[in-house]
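Okay, here's the structure, questions in a sec.
One protein chain is absent from this view; the other protein chains keep their places.
Take a look at chain A:
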Amino acid sequence: MRRLSTLLIYLLLILGSLVMFFPFVWMFLTSLKPFAEIFDLTLLPQAPTLDNYREVLFDTQFPRWFLNSLIVALITTASVLFFDALVGYTLAKLRFPGKGFIFVLILSTLMVPTEMLIIPWYVMSTEYGWSNTYWGLLFPGLISAFGVFLMRQFFQTLPTDLLDAGRIDGLSEFGVFWRIAFPLVRPALAALGIFTFLGNWNAFLWPLIVVQTPDMRTIPVGVALFSSEAGTAWNLIMAASSLAVLPVLLVFLFFQRQIIEGVVLTGVKG
């Protein structure tokens, strides 16, 4: 009886896994088919080819989009990690007037949906000449209110004695933060960093608005606009999608444990 129910559970889990994973398989297999084959719907390509990838990589500006996404995601992540940790630390460990008010002020920005800010951001970007620039792409995400909240939680668990020891050793207040506190919250930083990176890498709405020329597109925008022009050439669309999806899946495979722990950290305990 117990054996049977365990078997049933595994069966259900495998069935579910197929539903979750099959789209990636189908995407990849279609991307290897020549156009003549895609409507046959056979699982494996009869005459597998890399031509679709060649076409996407060399006839579009895909390599440039990859670089753009990388630049935006890396700079944003570095900025979020540094500033969110700094603000979280300040709010958790320093005493100064107005602390509670500042914390509430920062948290209150979480209530405002991005859609509401996007129109003023667009107006700002046209006024100050930020549209179609890297700065325009990344300025909205440079500091995250949620990250501040998360980091503050973590810094609060650090014993103050440890920081005082640094002060006695003659470290400046910034030295105490950078040399002692910052390295001690590494798990939280890893979680925040990975999610900030993924969030920016996958972002669609704001890049779609602020970018005007093909060379400034990020991967999601580039792939979407390329696909919309490819018509029924699903082999090319699937090659472009694979190029967008596979690097992220690889990163996930590599950092799986940290990413999943990150969800738990931010969701259940944060």
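By our rule, a residue touches a chain if its C-beta (ideal position, glycine included) is under 8 Å from a C-beta of that chain, and two chains touch if they have at least 3 such contacts; residues count from 1.
Here is the rule we go by: contacts and distances are computed from a predicted model.
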Choices "ATP synthase subunit a", "Binding-protein-dependent transport systems inner membrane component", "Succinate dehydrogenase flavoprotein subunit" or "Na+/H+ antiporter subunit E" - which one is the UniProt name of the chain not shown: "Binding-protein-dependent transport systems inner membrane component"
Contact with the hidden chain (one of A:72, A:216 or A:240): A:240
Among A:100, A:120, A:170 or A:183, residue touching the chain not depicted: A:120
Touching residues on chain A - with respect to the absent chain: 6, 9-10, 12-13, 16-17, 19-21, 23-24, 26-27, 30, 38-39, 41, 83, 86-87, 89-90, 94-97, 99, 102, 105-106, 108-109, 111-124, 126, 139-140, 142-143, 145, 148, 173-174, 177, 198, 201-202, 204-205, 209, 219-221, 223-224, 227-228, 234, 237-238, 240-241, 244-245, 248-249, 251-253, 256, 259-260, 263-264, 267-268
